[in-house]
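Right, I'll just put the structure down here and ask away after.
Note that one protein chain is taken out, while the other chains of the complex remain in position.
Going by the order they are written in, the chains are A and B; count residues from 1 in each one.
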Amino acid sequence: MQETDSQSQEQATATKVASAPAKSRTLWGDAFKRLRKNKLAVIGVCWIIIVVVVALTADLWAKPWLGSPTASDSTTMAETSLLAPCAEHPFGTDALGRDILVRVIYGARVSLSVGIMATAISTLIGLVMGALAGFYGGIWDTIIMRCADIFLAFPYVLFVVAMIAVIGRGLQNVFIAIGILGWPSIARVFRSAILTVKENDYVDAARAMGASDARIVVRHIFPNSVASIVVYATMNIGGAILTESALSFLGMGVIPPTPSWGSMIQDGQQYLLTAPWMMIMPGLAILSTVLAFTLLGDGLRDALDVKMKDA
Amino acid sequence: MKKNKNYVDLKDQPVPEGQHLLEVDDLKMYFHTEDGVVRAVDGVSYTLDRGETLGVVGESGSGKSVTAMTIMGLISMPPGKIEGGDVRYRGRSILEMTEEEMQHIRGNDIAMIFQDPMTSLNPVYKIGRQVGEGLRLHRGYSKQEALKRATELLDLVGIPEPEKRVNEYPHQFSGGMRQRVMIAMALACDPDILIADEPTTALDVTIQAQIIELMQEMQEKNGNAIIMITHDLGVVADMADKIMVMYAGRPVEFGTAEEIFYESRHPYTWGLIRSIPEQAIEEKKPLTPIHGNPPSLMNLPEGCVFSPRCPYATDKCRKQRPERVVTESGHYSACHYSSDPEFLKNAPETSRTRKDSKKGGEA
Partner (left out) sequence: MGKYIVKRVLQFIPVFLGVTLILFALQNIVPGDPIKLIGGDKALSPEVELQLRVRYHLVQTDEDGNAILDENGDPVQTSLVDRYLYYMNGLLHGDLGNSYQRKLPVTEIFAQKYPYTVKLAACAIVLEAIMGIGAGIISAVKRYSFWDILVTLTTSILVAVPAFWLGMLLQLFFGVILKDATGGAISMPISGAGGSSSQYQDWMHYVLPTITLASVSTAYAARIMRSQLLDVMNQDYIRTAKAKGLSNRAIIVKHALKNALIPVVTYIGVDFGGMLSGAILTETVFNWPGIGYEVYRAISMRDWPIVMGGVTLIVVVVMVINLLVDISYAFLDPRIRLGGPSDKA
């Protein structure tokens, strides 16, 4: 039976070897091979790894080298404020004399944690909602999907801003707000995956053998839709990073002086004419990181052969 | 594309002396993919004249559809590549034609209908427009003329209330009706050759017979040739004049329908005959399937391509590619033992007895 494939890799390999002796690949092994061939996706992965490593190890080298990202020492401020990029400050300095490079590096911590945590929250809620809607159908389906429609019909940024107004600013609240509002797209994907898989005979077979609903979802349906969920989640990380930057740009994100790329761009807005590097550098950081996640997502989509409705 | 007034329809020109309407000569079409070369069509030859029906029979992946698509110029190249051979239509090589010349051929001289009528019609246009499109293109009909003719064509292929139906969309038609529409569309410009690629596979059994009957009826009226592609030897049993049996991209046997059914010389054809349900029921013999799967076209076995599944395979079969053994009538078979009378005794008894009775009847 087919569903055992995804449960046990060995068995899957065994059955496939039997039917097609030339190729003994599994779905994930095959996908990994294709992903490695995709140059853009590989570049994306490399960039993500670099950003993660740099952000995690910043305390060891960036702080001693470039100074504290949150320092505001008024004695040295006059000499070091608004310096153009130079050998000492590769990305220049801001109005308070802080080094932009070190702020960009520490800003990665905010962006990455928001991207990952918000996506984790969205995925969790989305999976539960999608499972309820797709598996039980009927009234559950109607209520949950109507809610999803309302969430999606709303102007997203305004929604997040309102949410932050309710729960207050701060890093944790940012990923809670973005995470809670991001569930509908994952829920839709999981719901339609369930609807497709539910039609398959092996689900009937499992049910006939007395498997419980939860067991069917976890053991039979989830493994078969994991590919599309992985693709959506990867792309969602980039989206969450963008939303965080927008929130911080509007002054509704993390609380200063914690550096965030969005708030750095906001700081740079008033110095656009005199010190454009203040906004250019963090913007490039957002662009490259989000792009890396998009490229990885595209690569995964092609490698796993996930059909997506849009883009 | 506007119809060029100076263009002379090839189908109005006579077939050159000593040649056939369509001649496929040792055609080879390979696909060059990342994983290797797929020998989709490897040395196909046959001839066809007006009024004749050729049945091309084989399992899926045997290259029968690719052969037809190559003749129509519907294979994208790359990845496809013609590796040899020729296709001549009224003496002109189709493979050497420019894309523009091919556009005149398609739909006008050679038309094609496809397996799945549910997806072969454009969902957003009315039936009348789709049926009349070829006429506007090749004959320069006006919109009204094309629509009028489309209505007549729908009537001709047995669609009730054609005046109403021309203004409907494909999703309002049933599968059988859609395949009738496809036939009307293909025959709109009165082509010389109609290629039908498994036209009945997606349809109900009862409707299959109607569609085949319709194609034969239209053939009688128009005198066109038909190339009927199918995986079911039973489908072509009554309608084909000639039959080509393909296996793994190669023709393994070619001959008249009589020869294929009653004097078959290839074990693969025997297998196909034994797996026709009607035949088995009639003769009260169990259905005998052909065991195993066709080989990967990228990785063909050494020797005879059918040897891994052939119950009679010998060491010679596994080592050496068989040559075609051609009889005087043009019946050929790619088997080492085609001319061994002892070996031919293994042929399905059913067909041999049938042959005798039929011959007796004719005499």
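Please note the rule applied: a residue touches a chain if its C-beta (ideal position, glycine included) is under 8 Å from a C-beta of that chain, and two chains touch if they have at least 3 such contacts.
A quick note: this is a predicted structure, and the numbers were derived from the prediction, not measured.
Engineer: So one chain is hidden, and I want to know which residue out of B:T67, B:N108, B:T200 or B:T230 touches that hidden chain in the complete assembly.
Structural biologist: Residue touching the absent chain, from the options given: B:N108.
Engineer: Considering the complete complex, identify which of A:T57, A:S212 or A:Q269 is in touch with the unshown chain.
Structural biologist: A:Q269
Engineer: What residue numbers in subunit A mark contact with the hidden partner chain?
Structural biologist: Within subunit A, the residues that touch the unshown chain are 146, 150, 153-158, 161-162, 165-166, 168, 238, 242, 245-246, 249-250, 252, 262, 265, 268-269, 272-273, 276, 279-280, 283, 286-288, 290-291, 294-295, 298, 309-311.
Engineer: Suppose we count only contacts with the excluded chain; which residues of subunit B make the list?
Structural biologist: Touching the chain left out of view, subunit B contributes residues 1, 72, 74, 99-100, 103-108, 111-112, 114, 116, 118-125, 133-134, 137-138, 169, 171-172, 182, 185-186.
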